[in-house]
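Moving on, here comes subunit A:
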Amino acid sequence: MITGTGVVKTFKQRGKVLGAREVRALRGVDFTIPKGGAASFIGESGCGKTTLGRIIAGLESYDEGEILIDGQSMSALKPKQRQPHFRKIQMIHQDPYSALNPTRTIHQTLYAPLSLRARQTGRSRSWIDERAAEVLSLVGLDPGTVLARYPHQLSGGMRQRVVIARALTVDPEMLVADEAVSMIDVSLRLGILALLKDLRERLGVSVLFITHDVATARYIGDDGELYVIYRGQVVERGAVDTVIADPVHPYTQSLLSAIPVLHGLEQPGEQPVTPLESLNESQSDEGCLFARRCPFRGERCTTERPLLRLGEGIPQEHACFYPERRSVIARPMSEV
Partner candidate 1 sequence: MRIDGLTVVYKTPAGELPAVREISLDLRPGSITGIVGESGSGKSTLALSLLNAVQPPGRIAAGSVEIDGLGDVVGLRGEQLRKARGKHIGYVFQAAQNSLNPLKTVGKQLLDLGRSHGVDDLRGLVREAKELLGRMGLDGARVLDSHQHELSGGMRQRVGIMLALVLNAHLVVLDEPTTALDMITQANILKIIREVHDERGLTTLVITHDIGVVAEVADRLAVMYGGRLVEQGPTREVLGAPRHPYTKGLIRAIPRLVGDIDEARALPGRPPTLATVPKEGCVFRERCALRMDVCDTVDPRAVADGPRIVACHAVEGAVDVTVDVKEHA
Partner candidate 2 sequence: ACSGGSTNNSSGSGGGGGLFTTIDVNRPGIDASGPANPWAPKGNSFQGYNAMKLGWVKNHLTDPNQFYPGIAASWDIAPDNSSITIHLQPNGKWSDGKPVTADDVKLSLGLAATTGSTAFATTPGAAGVASEVEVVDPKTVKVTQDMGNPSSKFARGIMDSWVVPAHVWGSLLPADFWDKLEASRGTGADADKAREDILAIGQKVLAFAPPKDVSAGPYTLERVNPGEALLVKNKNFYNASNVAPAQVKFLNYSGNEQIWNYLTAGKLDHAGFTAAPTDVMNRIKNAPGSNIIKGFSPVAVGLAFNQSKKPYDNVHVRRGLAYLIDREQVTKVASPEGGTAAVTTSGIHQKPAQEWLGSEVSTLEPYKHDVAKAEAEFKEAGLQKKNGKWTLADGSPWKVSMHVPSGFSDWISAQENIKSQLIENGVDAEVITVADYPIYLEEIAAGKYDVGFWLIALGPAPYDIFQRLYGASNGWTNVAGKVAHSAPGKGGNWMGGAEEVDVEGAGKINPGELTAKLNAATPEEAKPIMLELAKAANQNLPVIQLWDYVNTQFTNTSRFTGWPEQDSDLLRLPAGVWIQLGLIKAKQ
């Protein structure tokens, strides 16, 4: 289990000489991902999803807050000591091509972490080969044909599976999949999603899914939680299906309204929400971060920052002063 409380991350872009620009990527994010559970982060581009994912995977530092892995506080540890903990959390990159070293065969790619592991646990070389074949089979690849190949000889989907297999070599407790399917062909996407789901169910690996496509988030596991992030802040959080079906935050609603309707199959939602203006990074940080774009903003919104909370009889946590359920998503024709 991994939990984070009040995680803050600010990027300082080093100016040429004088002055530096600050980008507040995360503004105090709380999250909990139980063992074997699933969570999805969704949000617009630049909202901080990747940053949070990288922090969770130990690839990025954070400025404030606390991250606990299986109850162990990471801030309390020295960088070296953190490593074994973070190794339990493996990142699956968006671009499966750059995630694999083009100069190394799949065998070499898998061999390196396995031999490290073999050394640590005192296992033999043959174990390495067995295990390499095993993880490949786990992700649905035929070890015989794949092992000797170079990444460029594989399709996007296969590469992504290899990436997942590589992550599995260290027996992770959690996979962080950052836009893991967005660069994969439409017809193959579902295969990867199914694989992640399958790994969850079979190996008990928890999955953190980062995407801007809500629909795919749903496929990792409907028992998971959905975190809607807006400008570095979680604005809505709840069970996937609840949030999709009954979003209460206007931002969540506009995200869901933006999903194209499959006109032959679906009927558009009744109350679509369109934000008033597009995202502008430099706008003020006062009040609700979404206020300027929110068609429903009230007085409070511009002066006071709403915090994530439960209440008003709404099953999910939300950060909105005026939460209201709206039916925004398209419904299948058959249901109508």
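How these were chosen: all candidates are chains of the complex that A comes from, given by their letters.
Here is the rule we go by: contacts are C-beta pairs under 8 Å (C-beta built on N, C-alpha and C of every residue); 3 or more make two chains touch, one makes a residue touch a chain; residues count from 1.
In this text, all values refer to a predicted model and were calculated from it rather than measured experimentally.
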| item | value |
| --- | --- |
| Options 1 or 2 - which one, within this complex, touches subunit A | 1 |
| Sites on subunit A touched by candidate 1 in the complex | 44-45, 155-158, 185-191, 193-194, 212-216, 218-219, 222, 244-245, 254-265, 274-275, 278-279, 329-333, 335 |
